[in-house]
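Only one protein chain is missing from this complex, and each of the others stays in its spot.
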Amino acid sequence: MSHRRELLVLLALAVYASPVAWQLLTSITPSEELQQGARLWPSHPTLASYAVVFTQSPLPRALVNSIGIALTTTLLSTVLGTLGAYALARLAVPGRRALVLGILMTTALPAIATVGPLYLTMRALGLRDTWGAVIIAHTSIALPLMLWLMARFLRALPRELEDAAFVDGAGRLQALRHVVVPAAAPGIASAAVVTFLYSWNEFLFAYTFTATEASRTAPVALALFPGVFEIPWADIAAASVNSPSQAARSRHVTAVLRSSSPRASAGSSASRSGAASVAR
Amino acid sequence: MTSGADRAERRLAAVLLAPALAVLAGVTLYPLAQALGLSLERRVPVFGIDEFVGLRHYAFLLRDPAFANALRVTAVFTVASVALEVVLGVAAALALATMRRWRAAGIGLLLLPWCLPGVVTARIFEWLYEPTGWLGIPGRALPALIVADVWRTTPFLALFAYARLISIPPAIGEAAAVDGAGRLATLRAITLPLLAPVLLTAALFRTLDALRAFDLMYVLTGGGPAATTETLTLYAYRHLFQTLQLGLGAAAAVLVLVIVALVAWAHVHALDATEART
Partner (left out) sequence: MVARLGGLALVVLLFAGCGGGGAPPGVELVFRHSRMPGQDDPLPRLLRGFEREHPGVRVTHEPLPWTADVQHQFYVINLEGRAAGFDVLMVDVIWTAEFARAGWLLDLTDRWPAAERGEHFEATVATAMLDGRVWAVPWVMNVGLLYYRSDLLDASGFAPPRSYEELAHQARVVMERAADRRLGGFVWQGRQYEGLVVNVLEELWARGVELVATNGRVLVDLDGAAAALGFRRRLLTDGISPSLVTGADEEQTRREFGAGRAVFLRNWPYARRLFERPTSAVRGRVGVTALPGGGALGGAHLAINRATHHPELAWQLVRFLTSDRAQLAIAEAVGLHPTKPKLLEPALRSIFAAARPRPITPWYQTLSATMQPAFSAAITGVTPPRDALATARLQLEYFLQGP
C-alpha cells in the first residue's frame, strides 16, 4: 500500500478511536468543570484525578485483581480451548455435530438467568469473594468461542504441515506443539486478546461473585466510585485510561500478529520500529 | 487406518476435549436445569407463591405484545449490528493486512475502543448523544444504540478477519496476479472465500451475543423510550429482578435460549455448507 494511503487509513482509525482520546482529556479535566457537563478541552489541565485514583481509591488493588483474573482466564481458556479445538478439527470425535452444537448452547442462556444459581453454587463451594469463582465463570464463557474459532483456524491450516511432521516421526501431540500451534499463532493470539479483554471488562459475574477489595475487579471498583448523582468522571476516566497491563499485552500480541505470517519477511524490521509507537 | 489407531485417536480426542467440556458442563448445566424448572412454576417470593403451572408462562409470552416488541427490537438490533460490524471489520482488516509501515499503530488504534470498560463506553455515548437528545426519541434511540455497539465491537470481527488474512500465504495472491487478475477480482474470488469460514464463525458468535444484548440498553435507556430499545434479555431481566416474577422471567430466558439455539443451528448448517464448498 502506498505511503499516503497508509496514512489515510491511520487517520480513519484515529478518528474511529477518538472517543478514547476524549476519555484521556476528561481524565485531566478538573472535576468542577465536569459538574457542569461534558467538555472537550479542559481549561486547566490537572493530574489531580490520577492522584486521587492512585492514593485514595481501591483501584490499584482492583487493577491487580483484574489482571490476575483476566490472565488466568486467558491462560486456562487458551490451553484448554486449543487442545479441544485440535481434537475437533483434526481427530475423529464421536458425535461431533451434536457436541459442537452443545458447546454453542452453553452460551445461549443469558447471563442474567445463570448468575443467580451460579452465585449460590459458588457460595456453597466456599468460593465467594475469591478469584476462583470469577475465573471459572469467565472461562466457561470464553471456552466456546475459543473452541469454535480455534477449530476453524486449525481446520484452515493445510494438512501438509502435520503430514510432514508425521513423516519425520513425530507423534500427534508433538506435531501439535511444534508445527500446528506456531502456524495457528495469529488465530490463537486473537482469541487470547478477545478473551483477555472480555474478562477484563466483564461486570455482571465479577460484581455478583465478589464482595470486598480482596477480589473486586476494576469495572466493579469503577462502579463503586463515590457519587450518587454526581459521578466523578475525571477519576473514572483516569482510572480506565491507566491500564499498564493493557498496553503491555497489546504490544506483545501486536508483535505476534504482525510477524506471524509464515512467510513474512520484508515486514519484520519495519514493524519492530512500529511496535514502539503503540506504547501508551 | 486400522481400528486400533482409530481407538487411539478417539481416546486422544477424549483426553484433549475432556477438561474444556468438564468446565462447560459443570458451569452451565445447573443454571440451565434451574431455569427450566423455574419456568414451569409460578414463583413470586414476594407473595410466597410457589406453584406448578406448566406451560402457562410460555402461553402468556407468546401472546404478550411486550414480548413481541422485544423480539422485534432484538431482531433489528442483531441484524443491523452484525451486518455493519462484518462490513466495517473486513474493511479494516483488509486495510491493515496490506499496510507495511504503520501496521502496528493501526492495530493499536483499532483495539482501543474495545479496551474501555462497558460503563465508560456507555457514558461516552451518553454524553455524545446528549446534545442530540436521540436517546429520548422513540425512533432514534435504537439506531443510536446500534451505532454505539458497532463502534465498540467492530474490533472483534476485524481482529479475527485480520488474523485469518495474514495466515493466507501470499503465494496464492501472487499466483492470481500472475494470471492477470485485478485486485478486486482477487478479493472476490480468492480472499473472501478463504476468509469466509473464520469470518462467519466470528459473525456467528457476534450474532449470538447480539441476540442476548443487554448492557448497553440497560445503562443508556433502560429499555426506553416507550420500550423501543427493550431487547429480549432486558425483558427477561425486568421480570426476573424488577417485578420478581421469577417463573415468568425464567420462561423468557428459556425462550431466548431456544431462539439462540435455532439461529446457531441454522448458522452451523450454513457454515458446513460453505466449508464443503472450499
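Each chain carries a letter (A and B) given by its place in the written order, and its residues are counted from 1.
As a working rule, a residue touches a chain if its C-beta (ideal position, glycine included) is under 8 Å from a C-beta of that chain, and two chains touch if they have at least 3 such contacts.
Keep in mind that what you see is a predicted model, and the values were worked out from it rather than measured.
Engineer: Can you say which of B:T78, B:T121 or B:Q245 touches the chain missing from this structure?
Structural biologist: Result: among the candidates, B:Q245 touches the missing chain.
Engineer: Hey, which of A:L76, A:A175, A:A192 or A:A218 is the one touching the hidden chain?
Structural biologist: Selected residue, touching the omitted chain: A:L76.
Engineer: Pick out the residues on chain A that sit against the missing chain.
Structural biologist: 32, 35-37, 65, 68, 72, 75-76, 79, 115-116, 119-120, 123, 127-132, 135-136, 173, 207-208, 210-212, 214-215, 220, 223-231
Engineer: What residues on chain B make contact with the chain left out of this view?
Structural biologist: Spelled out for chain B, the touching residues are 19, 42, 45-49, 53, 56, 60, 64-66, 130, 133-138, 141, 221-228, 230, 238-239, 241-246, 248.
One rule holds for everything that comes next: only the chains that are shown with their structure count from here on.
Engineer: For the complex, which residues does chain A have touching chain B?
Structural biologist: By the definition above, chain A touches chain B via 1, 3, 6-7, 9-10, 13-14, 16-17, 19-20, 22-23, 37-38, 80-81, 83-84, 86-88, 91-94, 97, 99-101, 103-114, 116-118, 121, 136-137, 139-140, 143-145, 147-149, 152-153, 155-157, 172-173, 183-184, 186-187, 189-190, 193-194, 197, 200-201, 203, 218-219, 222-223, 233, 236-237, 240, 243, 246, 250, 254-255, 257-258, 260-264, 266-267, 270-271, 274-275, 277-278, 280.
Engineer: Flag every residue of chain B that touches chain A in the complex, lowest number first.
Structural biologist: Residue list for chain B touching chain A: 6, 9-10, 12-14, 16-17, 19-21, 23-28, 30-32, 34-35, 92, 95-96, 98-120, 123-124, 127-128, 130, 151, 156, 159-160, 162-164, 166-167, 169-171, 194, 197-198, 201-202, 204-205, 208, 212, 214-215, 232-233, 236-237, 240-241, 249-250, 253-254, 256-257, 260-261, 264-265, 268, 275.
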